[in-house]
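Notes for the one structure printed next.
A protein chain is absent from this complex, but the other protein chains hold their places.
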Amino acid sequence: MSFEVLLVQAVVNGLVLGMLYMLMAIGFTMAFGIMRVVNFAHGEFYMIGAFVAFFLVTLWDVPYVLAIAGAGLATAVLGAAVERTVFKPFYGDELNGMIVALGLSVILQNLALIAWGPAPRSFASPFGGVLNVGPLVFPNERLFALGAAVLLVLGFWLLMARTQVGRAMRALAQDKEVALMQGIRANRVYPLAFAMAVGLAAVAGALMAPVFSVSPFAGHTPMLKAFVVVILGGLGSIPGAVVGGLMLGLIESLAGTLLSAMMADILQLALVIGLLLFRPWGLLGQREREG
Amino acid sequence: MKLMYRIVASSAACVAGLAFASAQAQEIKLGVHATLSGAGAVWGQAMLGAAELAADEVNAKGGLEVAGKKYRVVVTSYDDKYKANDAVTAMNRLINDDKIKFVVGPLGSAAAVAVLPMATDDKVITMTMAFTPKALGKEFPYSFRPVISSAEFSDPQIAWVVKKLNVKRVGGLFPNDESGQQVGAANAKAYEKVGANFEAREYFERERVDFVPLLTRLFAKNIDTIELNGNAPTTAALIVKQAREMGFKGPIIRTGGDATGEIVKVAGKAAAEGVYVHQTINPADAKVADYIKRFQAKYKSEMNAFSPMFHANVQMLFGAMQQAKTTTDLDKIRDAMASMKDYETVIGKVSWSGEQAYGIKRQLDAPFYVGVIRDGVSQIVAKCTLKSCD
Partner (left out) sequence: MRSLPLPVRYAVLAVAVALLLALPQLLDNAYYVHIANLTLINVILVTGLNVISRTGQLSLCHAAFAGIGGYTSALLALRFGVPPMLSMFIGAAASGLVAFAIGAVILRLRGVFFVLVTFLFGQIFTLLVLNAETLTHGANGLVAIPPIRLGGLSFASKTNFYYFALCAAVLVVYFTWRLLRSPSGRAFACVDENLPLAESSGVDTRRFQILAFVIGSAFAGFGGAIIAHYVRYISPDSFTFWESVAYIVMLVVGGRGSLAGGVVGALFLTPLPEVLRGAQALSHVLYGFILIAVLFVAPLGITELARRLRALSRKAA
């Protein structure tokens, strides 16, 4: 296999991973940017999305694409409920909000363990087979995930940039006081924002379920990656999550292919440490304002 | 006076009751120390099933008869979650809290390395699944291994497969822990002994699910065959799946424990077609088929092929107790069990060997098989002994 072929394969795989990380990071950073919630349970919503898709496809023969939408919607509803009951009481108390999120993460993961057992489950994506472009080989199910993620991010961007709801969210993120004075109803916008955030994570889970298989522990690594992306891109910055996600996916894939799996892991974290030392607010984030 | 009578009468009744009860309720405690959750759960379930079915067998006859007394066998299990720390705590509990002297377990190589010193100090007989050579030795005289480890089956199996498939360059992915390192090393030596090149080796963290970059690296080294070796069942399955998705058409071999069920389930029948596997047991054999039926009836789930091996070991343990005429003298029981030759068990006649490799006879000597996955099921293509396959 020539070096160029190796490189192209690594880049494409990196883009697929990058989109996945991006979806996770956008949701995570949104929850922080708009509601100042550090959602430690974000990974569990990825896992729930994957399981919902799994059950829809295997138990009720729902077509895969519909199952993905179903997973996203169901998890979004759950998210809205969780936001109103568990997170709302802690707005303004970031530290305790974080601890509550930790508790939620433990509960969700272990409930899944009790309900579904620890053994990984899998199902086949309808997009089986591979696409051959000359010497290059691309698994169709990963290409589908890539395409779906791109569409989703575009749709998300349109929503944030062009709709009233999106503007309301951005306003709350920029300056809560002023936004409230303008008449934006936080009690309507917050649950919607949180629902969207975890819905994105759930869709990511549903997209990757046939690729990686599903277990109650599946959410831990995506959440870890989301953290890294968000530190890279800047906590609260959605463009940062997009750029950071792609960067991380590419770094991981290129390092893993050209160096080794271990080096890929170390490099990612070294990058984060470096950034924290010299630019802790991330590449596209805002400097933390004192007071 | 009436009160006095009442007290004396009831105390006498109590004492009599206790004496009667203790005469009836003599127990042999059998512990199961294995992974009952997470990636290795199918193996743990196999071990638990082996112990419980063996207990059921003897309890159905009123108990195990040793030196004229009958003993009920009671099984207690602990989950080590495939983590050595939890293995240490679980063994602690088994030994000190439950006072158990006979353990089916530990399961993983890392767990074995962590708990065997403790088990030896406290004189506890263990029956381990750990493939690491460090699990057996003169320093662990109570440690037995009823499964054929890669150190034993690598050479004959790989020699046979290499000849049959004309394998020249092999690539493999290994978890970066005790199991991965030991099994990987054994396999590599075996391949090199018969002239195949096994330089393409990549290590990864246990939880990894994306093997595309690693497989890409392997393919860049021009391998013609993939070796799955001792990876956990789901990991092996994902490797098969992702390799086939990347267009790899060469043979895939698993010179490691039973993972056929998972591979077919996760990778799909098409991808799993033609994978060469190590088969521990022959399901067509009458006694084995009967055991499989009993297992599936009791647990309503697929049986991992290691189960009959542990069942055989427990059968030997009971036999040893009967031969040594004791359920408490660990040294006598151990020696009786180790000296068994051609002992009839659920998997046929077995003995203990291993003097050359480990300095002590604690490795089960039983036949094994090479199989090929066809249409989702492994079919036997060769029968092997520790020396060679035919």
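Letters A and B mark the chains in the order given here, with residues in each chain numbered from 1 onward.
The criterion applied here is as follows: a contact is a pair of C-beta atoms (placed from the backbone, for glycine too) under 8 Å apart; a residue touches a chain by one contact, two chains touch by 3 or more.
Note that the structure is a prediction, hence the values are computed from the model and not measured.
For the chain not shown, which residue from B:Q26, B:N59 or B:N92 touches it across the whole complex?
Checking each option in B:Q26, B:N59 or B:N92, the one touching the absent chain turns out to be B:N92.
Among A:L143, A:L159, A:A186 or A:L224, which one is in touch with the chain left out?
Checking each option in A:L143, A:L159, A:A186 or A:L224, the one touching the absent chain turns out to be A:L224.
Check the options A:I107, A:V133 or A:A161 and report the residue that touches the missing chain.
For the chain that is not drawn, the touching residue is A:I107.
Of the residues listed, B:I28, B:A55, B:A110 or B:A259, which one is in contact with the missing chain?
B:A110
At which residues does chain B meet the chain that is not included here?
37, 78-79, 81, 83-85, 88-90, 92-93, 96-97, 110, 113-114, 117, 175-178, 205-206
Touching the missing chain, which residues of chain A?
So the residues of chain A touching the unseen chain are 32, 36, 38, 86, 89-90, 94-96, 98-100, 102-107, 109-111, 113-114, 224, 227-228, 230-231, 235, 262, 265-266, 269, 272-273, 276-277, 280, 288, 290-291.
Just so we're on the same page, only the chains that are shown with their structure count from here on.
Measuring from the mean C-alpha position of chain A to the mean C-alpha position of chain B, what distance in angstrom results?
39
Under the definition above, what is the set of chain A residues touching chain B in their complex?
It is residues 1, 6, 9-10, 13, 17, 113, 117-120, 122, 124, 130, 132, 137, 139, 141, 212-213, 217, 220-221, 252-253, 256-258, 260-262, 264-265 of chain A that touch chain B.
Once bound in the complex, which stretches of chain B touch chain A?
37-39, 41-42, 176, 202-205, 207-210, 212-214, 216-217, 219-220, 222, 234, 238, 242, 245-247, 265-266, 268
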